[in-house]
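A single protein chain has been omitted; all remaining protein chains appear in their positions.
For chain A:
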């Protein structure tokens, strides 16, 4: 299973995660920050748990590209 977490309040809206993993991330038109699609918010930590391991590589690329290091990807 892949667990992806986004701490979106610290996002500076650079758009890199969307470039790397467009299936999982989108930019919010409301506040200009990144959104982790289909995620659940728990005290500012937005998380998805997916059984589709295919998303790991792209999310990992997004995590590495993020200039403020707010994306965490784990394979559990």
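Keep this in mind: a contact is a pair of C-beta atoms (placed from the backbone, for glycine too) under 8 Å apart; a residue touches a chain by one contact, two chains touch by 3 or more; residues count from 1.
Everything that follows uses one rule, which is that contacts and distances are computed from a predicted model.
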Among "Fatty acid desaturase", "Sugar ABC transporter permease", "Putative protease" or "Serine-protein kinase RsbW", UniProt-listed name of the chain not shown: "Putative protease"
Chain not shown: contacting residue from A:11, A:36, A:59 or A:73: A:11
Hidden partner chain, residues of chain A it touches: 11-16, 27-33, 65-68
